[in-house]
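Worksheet for the structure shown next.
With one protein chain withheld, the remaining protein chains of the complex are depicted in position.
Lettered A, B and C in written order, each chain numbered from 1.
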Amino acid sequence: MAEFKTYQVAAGWLESVAGALREAKVDVLVPCEEDGCVDLRSNQGLQALPQGYLNTVLPVKRVLMPASEVLLEYERQSSDITLASPQEPAPETVVIGCRPCDAAALEMLDAVFEWDYEDVPYAERRRRTTIVSFACTEAHPTCFCTSVGGSPHNSAGSDVLVYSKSDGGALMQVLTEKGAAFIGKLGPAAEPTDAGPPAPPDVPEKFDTKKIKAWLDENFESDFWVDVSLRCLGCGACSYVCPTCHCFDIVDESIWNRGQRRRNWDCCSFALFTKHASGHNPRPVQSARCRQRVMHKFKYFPERFGRVACVGCGRCVRTCGVGQGLVSILAAMDKK
Amino acid sequence: MKTDATAAAKRELIPLDYRPMKMRVIAATQETSDVKTFRLEFCDSGEGERFTYKPGQFGLYSAFGSGEATFCIASSPTRKGYIECSVKRVGKVTAELHARNTGDVVGFRGPYGNWFPLDRMQGSNLLFIGGGIGLAPLRSVIWNCIDCRDQFADISILYGARTVDDLVYKTELQEWKKMQDVQTTCTVDPGGETPEWDDQVGFVPTVLESMNPSPENTIAITCGPPIMIKFVLAGLTKLGFSLDSIYTTLENRMKCGVGKCGRCNVGNKYVCKDGPVFRCSEIAELPQEF
Amino acid sequence: MTTVTSLTRSLREAAAQALTSGEAAVVIGYELNDGEAAAPAFVRAPEDAERLIFDESCFGNLAVYLAKEEVRRLGKLAIVVKGCDLRAINVLLRENVVSRDDLLLIGVRCSGVGRPALRKCSFCEVRDPEGCDTVVGDPPEPPPTDPGKRYAEIEAIEELSMEERWAYWQKQLGKCIRCYACRQVCPLCYCKRCIVEKSTPQWVETSPHLRGNIAWNIARGLHLTGRCVSCGECERVCPMKIPLGSLGDKMAKLVDEWYGFRSGMSADEKAPFTAWSPDDPEPGIL
Partner (left out) sequence: MSSYKQASEDASGWQPRIVAFLCNWCSYAGADLAGVSRFEYPTNVRIIRVPCSGRVDPMFVLKSFERGADMVLVSGCHPGDCHYTTGNYHARRKLLALREMMSFLGIDPRRFKMSWVSAAEGSKWSAVIRQITDEARSLGPFESFPTFTLQEVKK
């Protein structure tokens, strides 16, 4: 494997690299703040880059697996069907400024989308996307990356990990070939350096995933699930903002003889998720659906893919309208 | 171990862009008031030649404009040149499929999932127990076994439905009944019989008990509504069958068919990848969410 | 931990009393959640009433749980309500979703919630909940501003040109990811099967594209017209921060101005879409 270096850049690097990339027709996504909402957007002035943002509302997942995407289009003739692939191939994309937890989640999405069958729409975008993460300089009380094997300086899933400096400059740790190509865009402005990264902010560990797995192994049937799910309203907010949740729906939308097949985000908390057309529902109550979400992340996924499907970004805790944080559920299990 | 398996699988990834193959309806049979069987052939003969499957596997059938739905392949791979599927009309996609007739084009992705254990079944007595539309997946393996009759010992079929009208594959049931080397018993639920009905009346598990099949060197395969499976399993256990020698299929909702969309997830299994065919001893270890 | 206020103390007493006497099997109230804001609590034993609190972080509208099957299964419900929450319960009563006899209402006199105070609190006119079985708390302070400000936010949108409004809403509704948090948190969105879940025909497309999002939000807005009590929960829980409250407010203003109706002010009222008058305004009908 190639040896990758660390580079040092001065203030203004972001503007210059984004400019160079946009000139090369690369889609550059950066966090932008609008109406109190920080999210990854393209084609925006870089002055919009918010300072000291905690994280984007939606994770990087939504770049690789959009909330809705066209899988194919079709036209029905009297006795035939013409099929067409979606309009354009995914553009070359560089995401600058996502958090290490979001980038780490891509390894989990890779595991699902690229085992056995390779999900072509996902894999295409993944190949064409470079991830430049910003290491965290501070932690929010809802963050718990250290409890699930991550850290504020986690390099997993990133192509470049950027340690911002207070003077606007940065230290850039190149991690992959794609990352090296990104640094290349900076030209001589990026100088190799031996400097090490600053100390990461402290994120306290809130639970032990091994203990949780052990508890889950024994407690599929437990009143605990009924108790913790009473609050849950069964919306999809926690799943949709989750960097690792990847369940989807496939729907057809048509007008007259033409239409498209789309893939949309879906969520195991919805009552209809598993409901058969016959009316039979394998998970008829919210407690079963809450359990599925926790089990899938902390038991089934580890058993199948060797790691928990959670990166500790804390979005579910911050997003839930009724204070049903995953952390409080897990911490309660941990204490059992 | 798991990671090794993933790594090994990763080397031979099968690209999937969710694009269905086009298939033309070459025959459509109304089985009951709400079940229709379609015989489909590939529009692209090259695709047809490359296509192979095993009994028990399923596919996603497209009614363009309404969506995709999952059905098993109900025909036997020993019958070449076409596939068949039986569709019960219950919702949006199935209603749209029912509107398709000979000459129309539908979409098909597959085959996906695992299959009935033909290797293990060789030389054994086979007991097929079906209920309602649950005969469709059994039909694939039944014809497969009949077409290779000498590979198996005794073959018995028990099939029931709510009423005489609800029996699917009526002409094939007659065909099976006429075969000397296949024992076929049909039954309808009490009240579902007609004056002309000359076979059993009673629920499938009850009839099964009166048949008293021997568990000796026998593999039982059962498909049907969940409530029937529950009582059939109890009955078979009482007769001395081990859960290890009984197979069934799970019918969870699916969207992708290839272990990604998360819908059919039960425990650490994806029904679409690790199933739909399961040994009942495996099912006993899963969370009861199907 | 903050000191227990007298309000919280009398709330706990009322809850314990309801559970001890058997008047209720469960009290739906608020408890402290991981230090920060309050979260819904389901108290089933008198001694657990000590978990209950009431402070300015208790902004959630608990009425949403009254229609939830899993909660109803617990037995007879008692619920802690602010005056504004009571408006939602009045709608549930008038729509026969719950029966007053099956419900124990523990009213809380409230001087406004939220840090900073929620917008709705600034023109609140129901600080003293009426018609509850028990009411706790001191007489509330009068609201700081006048109820005339009720529709100020939407009036600002109404003043925009049509093109500006369309640009604004395209941007806002374009953000919708269809998580349905707005629907699930709404005490009045209790349909067993939502129109968006009906597929034959598919009136509302489920895809989160602009077309689907417009249809979804118009459908939701119209299904709540004359029902919405402007509790603002949809807007509060929206992860994409879409100003959903103004859609509800707009329709509330419409039925207020055209039909003199304000939803949830009593349980006996007749909703505007179930009523009519020969003299209803009909501007623009040919």
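To be clear about the criterion, a contact is a pair of C-beta atoms (placed from the backbone, for glycine too) under 8 Å apart; a residue touches a chain by one contact, two chains touch by 3 or more.
All values reported here derive from a predicted model rather than from experimental measurement.
Although one chain is not drawn, the whole complex shows that of C:Ala45, C:Ala152 or C:Leu222 it is C:Leu222 that touches it.
Touching the missing chain, out of C:Ala25, C:Val97, C:Ile195 or C:Met265, is residue C:Ile195. Only one residue from A:Gln260, A:Thr274, A:Gln292 or A:Thr319 touches the chain missing from this view: A:Gln260. Although one chain is not displayed, chain C still touches it through residues 154, 157-158, 160, 162-170, 173, 195, 203-204, 209-211, 214-215, 218-219, 221-222, 225, 247, 250-251, 254-255, 259, 272-273, 276-278, 280-286.
Definition applied: only the chains that are shown with their structure count from here on.
In terms of the distance between Cα centroids, chain B is separated most widely from C.
Chain pairs A-C and B-C differ in how many C-beta pairs they share in contact, with the greater number at A-C.
For the pair chain A and chain B, the distance between C-alpha centroids works out to 38 Å.
Residue positions of chain A touching 2 or more other chains, listed in rising order: 249, 251. In chain B, the residues that reach two or more other chains under the touch definition are 91. Note for the complex: chain A touches chain C at residues 35-37, 57-58, 67-68, 141, 226-227, 229-231, 233-237, 239-241, 249, 251, 253, 262, 264-265, 267, 270, 272, 285-287, 319, 321-325, 327-328.
Against chain A, in their complex, chain C makes its touches with residues 33-40, 42, 60, 64-65, 68-71, 172, 175, 177-181, 183-185, 197, 202, 205-209, 233, 236-237, 239-241.
Contacts from chain A toward chain B in the complex involve residues 71-72, 74, 76, 79-81, 83, 85, 111-121, 123, 220, 246-252, 254, 257, 259, 261, 263, 266, 268, 273-278, 280, 282-283, 288, 292, 295-296, 299-300, 303-306.
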